[in-house]
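What you see is the complex with one protein chain gone and the rest in place.
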Amino acid sequence: MRPLLFLAFASAWNRRATLGLMAVSIALSVMLLLGVEQLRTQARESFSQSISGTDLVIGARTSPIQLMLYAVFRLGDATHNIRWSSFQMMAQHPAVAWAVPISLGDSHRGFAVVGTTTDYFEHFRYADRRLLAFASGKPFADIFDAVVGADVAEQLGYQLGDSIVLNHGAGGIGLAEHADKPFKVSGILKRTGLAVDRSVHISLEAIEAIHLDWQGGAPMPGLSIPAEYVRKFDLAPKEITAAFIGLKSRAGVFQMQRHINQYKAEPLLAVLPGVALDELWSIVSIVEKSLLAISALVVAVGLSGLVAVVLAGLGERRRELAVLRSVGAGPRVVFLLLAIEGLMVVVAGSLLGLLGLIALGVVVTPMLETHLGISLATWTLSAEAWQLLLLVMATGFLVSLIPGYRAYRMSLADGLTPRL
Amino acid sequence: MKQLLRFMGSAVMAVMLSLGIMPLARAHQPGAHVHGLATLEVVVDGAAVQINLDSPLDNLLGFERAPRNEKERQSVRAMAAKLHQADTLFVFTPAAQCRLESAELESAVLAPGLLASAVDSGKGSDTARADASDAHAELAATWHFQCTVPQALQGIEVRLFQQFSGLKRIDAAVVGPKGQSSAKLSPKSTRLKW
Partner (left out) sequence: MRQLVIDIQNLIFQWPGRQGFRLSIPKFQVERGERVFLQGASGSGKSTLLSLLGGVLVPQQGQLQVLDTDLTALSSSTRDRFRVDHVGLLFQQFNLVPYLSVRENVLLPCRFSQRRRERALEAADTLEQSADRLLGQLGLDLALAQQPVTALSVGQQQRVAAARALMGHPELIIADEPTSALDADRQAEFLDVLLGRCNDEDVTLIFVSHDQRLAQHFNRSINLHELCAVTAEAA
């Protein structure tokens, strides 16, 4: 065995440029495969952690997934609002521990504006039941106070006390501005990796206030209520978009869900966020599975390349193999020599890919968290990823047998004098 | 790089959205009546486990009205007997040592007496509470279990499919010690894990 390993290594070293390139291409394909697998599992985790402490999400009757998308991920728009009275009914229900209303629809330079109450900062939990934390400042106290997420602050360069103007609606550019009622940044939140980072939070009263002199999506002609007078008006909210609810006892969640779904005064939808996210994920999983399949194909391409390279090299090595036979290497040794060479490249490539992935993880994790809101907790491989890695190596070993077998046949036919 | 990542992000989200919106029309709404489909709610609260099953009667019985003759009444009793045998329907992690505390069955078109367990039988009335005019009818079952070692409980194997061949799919929602989750169960995939 020892002469075999020695020869296999010497031979591989002799052709290190070609085999090195093969190892790199296998490393890249392994990186892709493991990376996709890693993203798959971790994205799912961070997905389901995005609203960990909330028992129910309430909105107007729509599909559970759509409600989750707009209420939790701020994707898409709500079709209907729910009445403030409905919210109060829920908030005052004896089984409810806390209720946080949110009101969506306006934006600030592309970022969502969320009207809510200060309870939001006390009850909204994510990941392992972490609460929102302030990088600086404090929750909104005055009507024209705003609390901005980490991305908003970073990308627009906001600091405490800065004055900002909100847009009406949530499209793109060219939106009408609530220019007459500027807000003051009262707090900046720490990064969470959630939609919160890309949101501007103001009070429900502020939402009412900036729309006092608006009707049908445009300022009312001839009417302008200056900011300093808005306090004289009734700013009690009339409608909200959605609500997050925490229960006193987890056990009552299905009962509460039924209670809300059967609410007579208004068609409401109560969704268990964890359940809805699982359902959403089962739809998205078609995409993630295709991604995984594609990367598995890339690995297959890498391994075929390896076989092709070793096979192509076999022609030039005919004489060398005959020499080895003349000094005592049997056809089986020749077989193993080629098989080991292939396996070495596969193992080297796989390990290189693993290292590359870990290195990449260290660099990319913060970027993903910043830009996609996907927080990848650690880059320790999941059991499934290890299994994939072993599978790649086992497949690599199997395909390495192909050139081994060819060499075996060749050396049987050639004997000591290669026919060239 | 930043731009690329952001583009990828929005692309992924766009795909998710379009795929997510597509099935909205056929998304299962609470209370929908689909033959072959049932919903299961599982709540694990400390040592107590509560399971609710909501199913069109057809899945369990083959018809959805009050029984019209003795043979049909016999079918209803047989169904009720199976549903009362909860330990054959739900297999818990053995180490958790969970046992059935109570089981309640309820259906608008079936007499409570027919649905009572063998032990209680004869207590209720044999006449249906509702008129059989409604073309569709459901059965709601609630089971309460108590576990001696709840921390050992890691999942439930649902064997409803073996007992009721009319059941093809169960949408299960679980509220467990690790939060909420959902699963689609089928005769091939019968495990709930958390």
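Just so it is clear, A and B label the chains in written order, and each chain counts residues from 1 on its own.
Following the convention adopted for this analysis, a contact is a pair of C-beta atoms (placed from the backbone, for glycine too) under 8 Å apart; a residue touches a chain by one contact, two chains touch by 3 or more.
Note that this is a predicted model, so its numbers are computed, not measured.
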Touch partners of the unshown chain, restricted to the chains that are shown, please. A
Where A:G169, A:G330 or A:P366 are the choices, the one touching the absent chain is A:G330
Which one touches the absent chain: A:D162, A:E266 or A:E320? A:E320
Answer key for A:G169, A:P366 or A:G415 versus the chain not shown reads A:G415
Which residue numbers on chain A touch the omitted chain? 2-3, 6-7, 10-11, 13-15, 319-320, 323-333, 415-417
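Going forward, only the chains that are shown with their structure count from here on.
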Chain A and chain B have mean C-alpha positions lying a whole-number Å distance apart equal to 32
Chain A residues within the chain B interface of the complex: 48, 52, 55, 63-66, 69, 75-76, 249-251, 253-254, 257-258, 261, 272-276, 278-280, 282-284, 286-287, 367-368, 371-373
What part of chain B is in contact with chain A in the complex they form? 1-2, 5-6, 8-9, 12-13, 15-17, 19-21, 23-24, 27, 30-31, 41, 43, 45, 48, 50, 52, 173-175, 179-184
